[in-house]
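Before I ask anything, let me first share the structure, which is written out below as structure tokens.
With one protein chain held back, the other chains of the complex are shown just where they sit.
And now, subunit A:
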Amino acid sequence: MKALSGRRVLLGAAGPVGALIFSAIVSAIILVLTRHNPFEAFGAMGQAFSRPRVLVGTVNQVSSYYLAAVAVAIGFKMNLLNIGVDGQYRLAAMLSAALAGASFMQGIPSVVRILMTIVAAMLIGAAWAGIAVWLKISRGVSEVISTIMLNAIATAVIAYLLSPGRLAVQQGNNLGTRPITDGGMVPTIPIPKSITPLYTLLLLALLVGVLYAFLLSRTVFGFKIKATGLNPAAAVASGISVKRMAVAGMLLSGAVAGLVGMPELLNGPSHQYSINFPSGFAFTGIAIALLGRNHPVGMAFAALLWSALDSSANALQGVGVPNQLVVIMQGTIVLSVVVAYEIVRRYRVVLEQRDVARALAQSRKEPVAA
């Protein structure tokens, strides 16, 4: 059995590593065709990490990417496609920022304030996702459609609320929620030679990852998620309520989505949710969940890779290569990894069938003589 599990790890890694190599080859071809030197470009990307600021930036970015990926993966695990992580985290970040910045929060102890902010964000994320799953259960609306539309509605709601006199204050050109005072922020760790400090909410992402792993492999709920995703008909026949699982899964996914904006909000430099708040983490999260195969560790590596590619993009301009090259690489990785995983999956099933057949053929030889 040892050999089997060793092979599983190898096969598991074959997909993403193959995709990475393939995308490097594709990018190199594009670079050559556009008369750039691929070695110079890749060299510059690697060089970028010798600067502490880039390294810290990479690590800081990982938290949000990873949280978004986990949020998406919880749904993916049970064939529930939560495309609405984007709307869920932005709405959650905006409303919890408004709460954290509100004047009545000033007198509350720091830890309680931070916890309240985080819990509020989770509840808001879950509630927004809850609309989609409610539509699915009661009206049979596909969650893909409803979550996409809820993203647009979230944008409109945020635009409505984020105006002076409602939840926003005007500061120069910027429009944002009332800035959170120091007591409401989570301290960061200053890093020498880097103007960006290290975000400590990386620990939050880590905790979510550990809980996610524990949930999937050790709990009954996780087993039910897996069973529902692998074979809904068998799940129903085994007494698992697929509807109830959809509700629970979606709410959980939304709650984790609510956390996506927290590192930026509570560790970031702006102390508020403003029109400049980063968006699009969710779609990156989908790509990372795909790349990491919804696996807690796989997604951590995928988030790190994605973030590293992002932060090395700027270095490309130094050697005269458009930084969109990174986008091409990321796109190629996602496309090729989907193909690679399917190939690996089929190969693995065949391999195991052959193993079983061989193991049994040996034990069968004797009694056949009769």
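As a convention for this text, a residue touches a chain if its C-beta (ideal position, glycine included) is under 8 Å from a C-beta of that chain, and two chains touch if they have at least 3 such contacts; residues count from 1.
As a convention for this text, contacts and distances are computed from a predicted model.
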{"item": "Complex member absent from the view - protein name from UniProt, among \"NADH-quinone oxidoreductase subunit J\", \"Sugar ABC transporter ATP-binding protein\", \"ATP synthase subunit b\" or \"Peptidase\"", "value": "\"Sugar ABC transporter ATP-binding protein\""}
{"item": "Options A:T34, A:N174 or A:N231, residue touching the unrepresented chain", "value": "A:N231"}
{"item": "Identified contact with the non-displayed chain, of A:T34, A:N79 or A:T219", "value": "A:T219"}
{"item": "Those residues of subunit A which, in the complete complex, touch the missing chain", "value": "1, 4-5, 217-224, 226-227, 230-231, 233-241, 349, 352-361, 363, 368, 370"}
